[in-house]
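Apart from one protein chain that is not included, each protein chain of the complex appears where it belongs.
Our next item is subunit A:
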């Protein structure tokens, strides 16, 4: 919490803030990082196995094999999410299961399943990208800025 925000609070509220901070459970950061490393690495290892399979079986190149690999991983995520396995992995792994593309898939698929009871158009359709929306929005916007700068530099600046 910023200092400016703190000044606006009443004295007893400040006391409560200090009390709350003292009582907040310390997160086992090192242990969580090890777990995230192992599970995240494992998911990427599985991804590498899948893309090696695509390279040797379907004549993809190293560069183009990324796309079918991502699609396959998201398909596997759909099954794991549907049977409720992915949630358990996520509880154990934290960022290890959220950062790979499977976490993106899980965010989309779990909200699609969850909002099914509100109907397919207003429920599934409009809530599906609720969690994944920020990633797409800011991914596209930042990519636009980066590509714009790069294009201007290379095409007009003659770098």
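For this structure, a couple of remarks:
By our rule, a contact is a pair of C-beta atoms (placed from the backbone, for glycine too) under 8 Å apart; a residue touches a chain by one contact, two chains touch by 3 or more; residues count from 1.
As a convention for this text, contacts and distances are computed from a predicted model.
Taking the options "Anion-transporting ATPase", "NADH-quinone oxidoreductase subunit M", "Stage V sporulation protein AE" or "Branched-chain amino acid ABC transporter permease" in turn, only "Stage V sporulation protein AE" matches the UniProt protein name of the chain that is not displayed.
Subunit A meets the missing chain through residues 27, 29, 32-33, 35-45, 47-51, 62-63, 66-71, 73-75, 77-78, 81-84, 93-96, 98-105, 108-109, 111-117, 120, 124, 128-129, 131-132, 134-136, 138-140, 142-144, 146-152, 155.
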